[in-house]
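Note that one protein chain is taken out, while the other chains of the complex remain in position.
First chain written, first letter: the chains are A, B, C, D and E, and each begins at residue 1.
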Amino acid sequence: MSEDLTAVARFLFEAGTLKHSKRTGWWMAGVKDPESVADHSWRTALIATIIAKLEGADPGRAAFLAVWHDTGETRTGDVNHLGKKYTNGQADARDITADQVTGMPEVLARALRDVIAEYEEKESPEAVCARDADKLECMIQGVEYRDQGYVNAQRWIDNSRGRIVTKSGRALADAVLGTGSLDWLRAALGEK
Amino acid sequence: MSEDLTAVARFLFEAGTLKHSKRTGWWMAGVKDPESVADHSWRTALIATIIAKLEGADPGRAAFLAVWHDTGETRTGDVNHLGKKYTNGQADARDITADQVTGMPEVLARALRDVIAEYEEKESPEAVCARDADKLECMIQGVEYRDQGYVNAQRWIDNSRGRIVTKSGRALADAVLGTGSLDWLRAALGEK
Amino acid sequence: MSEDLTAVARFLFEAGTLKHSKRTGWWMAGVKDPESVADHSWRTALIATIIAKLEGADPGRAAFLAVWHDTGETRTGDVNHLGKKYTNGQADARDITADQVTGMPEVLARALRDVIAEYEEKESPEAVCARDADKLECMIQGVEYRDQGYVNAQRWIDNSRGRIVTKSGRALADAVLGTGSLDWLRAALGEK
Amino acid sequence: MSEDLTAVARFLFEAGTLKHSKRTGWWMAGVKDPESVADHSWRTALIATIIAKLEGADPGRAAFLAVWHDTGETRTGDVNHLGKKYTNGQADARDITADQVTGMPEVLARALRDVIAEYEEKESPEAVCARDADKLECMIQGVEYRDQGYVNAQRWIDNSRGRIVTKSGRALADAVLGTGSLDWLRAALGEK
Amino acid sequence: MSEDLTAVARFLFEAGTLKHSKRTGWWMAGVKDPESVADHSWRTALIATIIAKLEGADPGRAAFLAVWHDTGETRTGDVNHLGKKYTNGQADARDITADQVTGMPEVLARALRDVIAEYEEKESPEAVCARDADKLECMIQGVEYRDQGYVNAQRWIDNSRGRIVTKSGRALADAVLGTGSLDWLRAALGEK
Partner (left out) sequence: MSEDLTAVARFLFEAGTLKHSKRTGWWMAGVKDPESVADHSWRTALIATIIAKLEGADPGRAAFLAVWHDTGETRTGDVNHLGKKYTNGQADARDITADQVTGMPEVLARALRDVIAEYEEKESPEAVCARDADKLECMIQGVEYRDQGYVNAQRWIDNSRGRIVTKSGRALADAVLGTGSLDWLRAALGEK
């Protein structure tokens, strides 16, 4: 390992800020202390695994895309739809990744540029599944917030549901909407 | 999609509790509101990607293992080393996964059992990289907490560093320890 | 005071972690930042006082048992019912206390071992009252969370109510369920 | 149990607000999200037990006094020393207790009035021990906050130490100041 | 600038504690982590601007009064109505301001004493508007908390609404009660 890993070390501290960064849309929904971008990215990866498997795509690849898909938000923040109305164009995640990997060993840098590019190009089956997972994760979080009392979360549930495109993603969304948020505990304890 | 996805839906709500579940060791270090298990799992997946790439293993597979490695903590909690001293044996993550996937489409259930089993068996190169990533993530978090003022975080830095086994993981740990936690911002702004 | 109090000092720092430790079941109920184990233990002691007085037992002794009853959770964490399914047996609080008091002046060590043993043995009237207080405290907290919007808190209300055994505890639970959570303020201001 | 327990139920909801009420002095020390009054009262009860046992007083009675000593803060808040400068006189806890117990079964009401009165009169050995515990608890919390990075916590450590009067309380304070806040974990793991 | 600004510097640190200080009434309403006094004062100033403009008073002056109206709470805390019942008289904000500005350049000190005095005297049109803004701000926050699930917030909505005295303040309160808390987002996105 004679290569200099300083740029990698810097990136890992940079990534750490996404444990602090909140998904800012939830502030509008009334949630004072919402999930972090990291929290969201993690369950998105679980869901990407599942949708990809059900769709016959590569679950590991879909999870991999999901894990990395928001890493550019360390620099732009989680800018919502409303904010984009007031700027000319928005940041391209590929530009940010290019900056983030500068100085990393090239074999690694290339792999990271590739994973972000694949997600942004929205074409591979795994990218499509990971993007659906991003929406479905938001929908489930919305259901959870609604069950915690936030009445305005309904808007996020409806909007997210409407943006899911795969057959498996839609079926899974419907299953989620038909399942109580605490049913898992009852099932785990053998109550039903 | 004629299969019943209710068990999958239940699992996704179950997984959501790991956005709430704290990494409890940090309470001992004096951190009142520490990172969630989800936060930790997410950066672990980033690190697993990187270590695997540097080690010549499959980065996507390593990330995939890392994403899923703590999903059993929905049921056991994040039990620390000290607590294990007072029970006879500890939970086997494979038993928990077997319960969690009951009722899921079998093709999916098998994939999830496999990913947990691979991680627990500690033998594949990707499992080794993902396990190192788990330790390195804790070490970096320790550095961040120390830089936030928590003097007792040093213990976690030292313990985690000592448990990393791959050559790349060790080199990366050293690079992290030689890099300031805010150097990334200076570099990103072209200050140095 | 020529005795060495270092072991006592260590214990007081150890106990301090229960101000950070959350009652983890509430995470499942959707509460992101729930009460601490210390918060719970404190109101449990108030309730134990009251139930014991109403039952004709010693209120001070019951409060004393309640104050100390969760001190072993510094080592095991607040392991929930579901987690216990995956380990062989669970920690015995008396074993933990024995370790915690090692090195303390013997007169003190014995008193602490005795208070934990009395609670664990579930036989003295005061232990019975303190155990009921533990359940009733959880029920009241459930009502409070429900009134804060958490719909899933109902399960904890129902389960806790069902586990109360003393006549006074049951009567008090019924009174709580028939009283609004803000009635106290109206009464305090002379509104009714 | 033919008596009406509505007043007791109201009091238990009232007491619940002390899980939310912060010890406000810590805001001045720079702690944004400090311990609750309940958190503090709980460890105060542990410490009262210990000081009383070491002083040859009744540990259960001292714990009992400590548990109840701040219950009047549901109505006044945690008013600090500085605030008292601007009002003529301050609330008498006995007046508040008298209001809180109105409507409770008289046997219970009397017991609660007595416990508050004993604490406020500062004369019984147990009241003296409980009052020392109140100061020592604050001192230990100050040490913990200092070790979490809050430099201004030192003032609270010094002030609290200076107000402890019993021989055992002073000896225990010195032992705390000579013990690292994480030593307990090392000892628990058999490291030293 | 040859004058000594140390007293001003001290005051700015003192004022900073109101970012930490919570509006304590909300704890009673079940809100664990409510808004700060600073949060409240800020929107109060926005509202004071608006009511004053609609009433034909000076909007800048009203905003100015609102910004400063709670600066004395650094010393007294946010004492609620219930707490005032147990003390003889309450703090006069003018006394606190007099102490806070001691040592400041006299031209500045006089300006600050004047702004607090004007607010406390409740006579100028701008003071009346700012005081109404204080109530209306509380009412709106109550609506927001209710929409976040806190059922007991209704009391604060009703009480605040009833204490507003200006015609514009009352009309604005009615408009708020007739508007959904998320309508602004729909309007901003051109949905209606």
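Quick note on the criterion: contacts are C-beta pairs under 8 Å (C-beta built on N, C-alpha and C of every residue); 3 or more make two chains touch, one makes a residue touch a chain.
Computed from a predicted model, the values in this text were never measured in an experiment.
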Missing chain: touched chains present in the view: A, B, D, E
Hidden partner chain, residues of chain D it touches: 28-33, 81-82, 148-152, 155
Residues of chain B (touch criterion as defined above) contacting the omitted chain: 33, 144, 147-150, 181-182, 185, 188-189
In chain A, positions touching the absent partner: 17, 19-22, 24, 27-28, 30-33, 75-80, 82-83, 85-92, 95-96
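In the analysis below, only the chains that are shown with their structure count from here on.
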Set of chains whose contacts include both chain D and chain B: C
Touching both chain A and chain E (chains): C
Matching chain pair for B-D (criterion: over half of the contact pairs shared, by residue number), options A-B, A-E or C-D: A-E
Relative to chain A, chain with the most remote C-alpha centre: D
Distance between chain centroids, defined by C-alpha means - chain C, chain E (Å): 39
Chain E residues counted as touching two or more neighbouring chains: 28, 31-33, 82, 148-150
Complete list of chain pairs which touch one another: A-B, A-C, A-E, B-C, B-D, C-D, C-E, D-E
